[in-house]
Each structure stands twice: as structure tokens, then as C-alpha cells.
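Only one protein chain is missing from this complex, and each of the others stays in its spot.
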Amino acid sequence: MNQQPAKPQKPQSVRRKFEPWADVSVQPLIRFQNVVKRYGDVVAIDGVSLDIYEREFFALLGPSGCGKTTLMRMLAGFEEATEGKITLAGSDLSGVPPYRRPVNMMFQSYALFPHMTVTDNIAFGLKQERMPKSEIASRVDEMLKLVNLRGFEKRKPHQLSGGQRQRVALARSLAKRPKVLLLDEPMAALDKKLREQTQFELMDLQQRIGTTFIIVTHDQEEAMTVADRIAVMDHGKLVQVATPAEIYEQPNSRYVAEFVGDINIIEATVERVTPGDVTLKSDMIDAELRLSQRADVKTGERVAVALRPEKIRIGKEPLSEVHANCAHGVVYDIAYLGDLSIYHVHLDNGFVLKAAKTNLSRQIEPPIDWDDKVYLSWTPDAGVLLKS
Amino acid sequence: MAPEKRSLFTRVTVAVPFLWLAVFFLLPFLIVFKISLSDDAVAQPPYVPLLSLSEGWAGLREKLVLLDFENYALVLGDWLYVYSYLQSILLAALATAILVLIGYPVAYAIARSPRGLRPILLLLVILPFFTSFLIRVYAWIGILSREGLLNQLLLSLGAAAQPLEILSTNTAVVIGMVYSYFPFMVLPLYAALGRMDDSLLEAAADLGATPARAFWRITVPISTPGVVAGALLCFIPAVGEFVIPDLLGGSDTQMIGRTVWNEFAVNRSWSVSSALAILILLVLLAPILIYQRMQLRELESR
Partner (left out) sequence: MAMRKGLSPVTVTALAGGLAFLYVPLVLLVIYSFNDSRLVTVWGGWSTRWYRGLLQNQALMDAAWVSLRVAAVAATLATILGTLAALALVRGGAFRGRTLFAGLVYAPLVMPEVITGLALLLLFVAIDFDRGFWTVALAHVTFTMCFVAVIVQSRLLTFDHSLEEAALDLGATPLRAFFSVTLPVILPAVAAGWLLAFTLSLDDLVIANFTAGPGNTTLPMRIYSQVRLGVTPEVNAISTVFIVVITVVVLAASLAMKWQQGKIEGR
């Protein structure tokens, strides 16, 4: 019995460098130009201009009421823009009803037709196109294979679990091979584990079939996981459109910095500006603040420094020879998340800084405990300067 | 700037019923109004003037001048007619009040009963409504008459020395109305009570309210719109009731529905009966508008 375990296959690298937005020669697939949507006095979309490229997995992120769903519904054809233009592959979409657009939507409630079988649900869109019966049958089969629901053809929606229903909804919306697939908070109804699994399945699927996916979500972790680019929205306006890394590490405003992930915001005044860095003084931190960043600021200007908790080093030993980008205080609260711990540190002057540290060793006794005196420091490139 | 596109389908779904109702509901009322301003004549049709363009615009204008409010003056000046209106309102109001009193406990009972039982109970309440209205009123004749079953019961029990004269009185009319309109009160009430969240009562109990106080302070106020809807749904048509006063009422019953019919069929005065009808509408205008507003508001809120 000397059988060696099979050698693991070298994983195929699925994601290559994909940045069509950086390439000037590539035309966007979808273009919103100064789109405004008004309902009477209420402005739901306030002048949005946005380009979305082919094969992108794009996320519209924001809190309830920010306009992300309205924007998506305008693309689907259920709302018309009050002002501005929306084009898809060059052609203007205004006045085009939803049943004539090469866009399909996966609804939050799945919207499966309760009186039809799985097959009939998926075939519905194809029947509207007057596709020949044999072709419909093979396409439906292809879709069921895609979402792993072969064998469920004759079932009705009420005979399926939540996850299965979601997959039928997905298959149905992809059956017509649309240019764009819109996903309206598709994972809102799933529990955490299933959600994570589904996120990766969706990304995988999107890569394989190459359709442009646009997902609407209020869950920033979800957007960060699946999207190539994220558009963060607030009150009908686009605040920042960038890759997840850029959104996280280079937020362009307090709103984005605070919306995505945990953050420390330090109000400061600019003391000195050089071509390579900025020195600031703050009431909240005793020490000087130094940022190695090129910033368009003047001396005396009031700004904010955004500092992610995981970028702050925290320890019980006092720091010698460090006179800038440091602070000390007492731990007054710890959020233990298993993989890391977030320490809420009360600085001597009363301000609170949050520092996160990975729990590298398996200790039940915490390395840093409540009421411990701790010393914090960070590098000059750790913070981001935000104009107030 | 793209305006809201109204698809052909939507336009048709609005236009078809709208046209029908405009022709078969709105237009007739305008005609009734016009005839109420006319005079009776021995002709076919029995009223003048007949408005038409057969004599040109001038002829039309001549005829229009003949219209007047004579019939209204006649009706309002005659105590008998006015009494008829008052009696109708009084009896309808009385019936409605009784309906609220006995309908509320029944609706409440159904709303509080186990979920599986509710559709069956509702069906039991609605079922008599599907059987003929006429038949159900007729059934009461057999019960309330002098030789009827109620009197037989009372006499045999010794509860009454003489047979009660209930049939052919206003009492019988009220009983008949309460009986006939029962489902119309129970259903809207049940809808309002059924929609009430149980957790409201649980919260009240948690905060120290006795069941009785929870009922008066919470259940009753919340179900009030349902009571109003049911009351309007019963009161308004009851005012113009014809069958019940005709079959169960007596010589002192002069509800307005019967009066209109009499004027029309017996006295053959189309113009007076039209005027009577228009006046009924005016009397009921406020309740009808309130009811419309309630319906529309409920539609909007959902």
C-alpha cells in the first residue's frame, strides 16, 4: 500500500491584469453622461457621469438612499433619466423599454415565476425572442450546467431552497447572453458562509463567460471582494470610482475613508510643505505628524489625516528615538475578532486611536490587555491626507 | 429629457373601463339631473323638453330655458317627501349603529381565532350573502309575521301574551337591514382587525395594561378606520333601500327608495323621481366622498 497522494495541480491563474479604464484606446461599454433623476422635488441622481467597460465586474456601493439602485434601474429601463444620456455600446438608451435592451437583471427577491418550472423560468426570455424549441432546450441545459442545477428541471420555485432559487434566477438572467448583467443586492438573503461561497462562485462565473456584471450593494466587504472597480455613492452623487485597493488605501474624502473599513480621522493643520512630504500639527496627537505624500496644500490649511488601524504599530515598550507619528495611551477597549484584535486606545489628551493587530500566536492570554499602557507608531506613508 | 413613456397597454387598461363608466355611470347621472329639471308630459318619453339639435342651436337654447327647479321646490316644500328622507336617514343610521355593535364582536372573534379556522369562518359569514338577497329578506317575513315563527316561539314559551306586531313596522325594516348588511360590516372590520400586529397587544401587556385596557386603548383606535369603512359601506346604500322597506315595512314606512319607485312606476312622474334621486345623492354626497377618499388613501398607502 505505497500509494503516494496525487500531486496537487498547479492552480491556473485566472485573473490577469485587467485595467481597461486605464487604456485610452478602449471605448467604454456603458456611459452615463451627466445623468440626473428627479422625482418631483427629490433629486435621486444628481449629475452622474460614469464609464463602465466590457468584462468588468463593477460595484455600485453606498448606504440606503444613495441612488445606487435608481442608477441600476435606469440602466435596466425601469426608470428614465430626467436629464442626461445613457449609452450602451454607443447607442442611446433613452426611450428604449426594458424588453428591448440587451441588459438583464437578477432581482433581489429573485422574482421567480411561481407557476412555472425551473426550465420554463429559464426559457422564458428565450421564448420572447422566438428562439426555436431545440435551441431553447440546449440553452436551458447549458445554463443549468453553469449554475450546477442539472436535475432540477421540473421543480417549481417553492420546491427549492434559497440558494437554489438564487441560482435559477442567475441562470434565467444569463440565458439570453446579455451584454450586461445587473445584480440587485443578490446576496442580501444569504447567511455569511453561503455569501462568501457565492461571491467567489460569481467572480469565477463572470470570468468564464466574460459578461459585464454590475452589482449593487451596501456591503463594502462584498464590493471589495468581487469588484474590479467600485463606485462609492452618496446622496445621488459619485464620490469615488476606483479599484478596491485605491478606494481603501487612497480614499479621496472622509466619506469614502469612513465608509469602507475602519479608520482613524485626525484633524490637523499644515505646518510645512515640501515637494516630497507634509508636516502637520494636531490637537489630537502630541507628536508631530509627517506624511510622505505630495499634496496640494498650503501652510496653515486645516486638513484631516486618515489612518487605518492596521497601519499603526502597537506595543507595550516605550519607543525611543521616535518623535513624529507616534502616541501613547491606555487601552480602554478591545474588540477580539479571532484573527485580529482592534485596540481602542485612550490617549493622554483624551483622543481615541484605534490600532489593529493580527493575533499571530495562539495565546488565550492576550498580549495586550485592558488598562495596559501602550505605545503607538506609524510610518510616514501610512496615512492619507484628506482635504476637510 | 425623456418624459415618462406610457405604454399602449397601460393606456388601454385605463381607457376601456374609463369609457365604459363614463358612458354607463356618469352620463346617466347627468341625464337624471337634466330630467329632474324637466316637466312631465303625456308622451313617449314622458318628459319635456327633449333636448336635441333637430331645430338647430336656437331651438336648443329655447328648450334649455324650459328647464327649471320646479320639481325640487315641489319636493322640498312637501313635508311628506322631507319626512321620507329623514326617516331613511334615521332608520339607516339605526341599523348601522346596531351593525357596529354586533358586527364588531364577530369580526373581533374571527380575527382572534386560530389561523387555520379564519378562512372557514369568513366563508361562513360571506356565504349567506351569496344566496339571494331577496330570499333572505323574504325569510324574515315568515319569522316576523303575526303567525310567524318568532311569535309562535314567544307564545309557546309564554314570553308574550299576544302575538307581537313586528312585521310591517319600521322595526322589521331595521331588523331586515341589519341582517342583510351584516357581511358588509364584518368584512371591512375583519380586514382592519386582522391587519393589526399581535405584538402591539403583547407590548401593552408587557407595559402593564390589563387586557381590557389594551382593548380600549389600542385595539379600538386602530380598528376605527375599519369601523368607519364598514359603517359607510352599510349606511349609504341602506338609505336608498327599496326591497327591505317594501317587503318588511308597513304603511308608516316611507323610505326614500320606495318613494322614488312609487313616483316612477306608479305616478309615472319621471321628472319628480329624478329630482328625488338627485336629492338622495346630495344627501349622501358627503359620506360617499369620504368613502372614496378612504378607498383611495388605502390604495395609495399600500
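A and B label the chains in the order they appear, each numbered from 1.
Throughout what follows, a contact is a pair of C-beta atoms (placed from the backbone, for glycine too) under 8 Å apart; a residue touches a chain by one contact, two chains touch by 3 or more.
Not measured: the values here are computed from a predicted model.
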Exercise. Which displayed chains make contact with the chain that has been left out?
Worked result: A, B
For this session: Tell me which residue among B:Q152, B:T224 or B:N267 touches the hidden chain in the full complex.
Result: B:Q152
For this session: Check each of A:F78, A:F200, A:Y336 or A:W370 against the chain that is not shown and name the one that touches it.
Result: A:F78
For this session: Tell me which residue among B:L66, B:L127, B:A160 or B:V220 touches the hidden chain in the full complex.
Result: B:L127
Problem set entry | Interface with the undisplayed chain - residues on subunit A | 76-78, 97-100, 103-105, 107-109, 111, 113-115, 124-125, 128-129, 156, 158-159, 172-173, 176
Exercise. In terms of residues, what is the contact footprint of the unshown chain on subunit B?
Worked result: 4, 6-10, 12-14, 16-18, 20-22, 24-29, 31-32, 35, 45, 102-103, 105-106, 108-110, 112-114, 119, 121, 123-125, 127-128, 130-136, 138-143, 145, 147-149, 152, 179, 182, 186, 198, 201-202, 205, 210-211, 232-233, 236-237, 239-243, 246-247, 256-257, 260-261, 264, 270, 273-274, 277, 280-281, 284, 287-288, 291-292, 295-296, 299, 302
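Convention: only the chains that are shown with their structure count from here on.
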Seminar exercise, completed: Distance between the CA centroids of subunit A and subunit B (whole Å) is 59
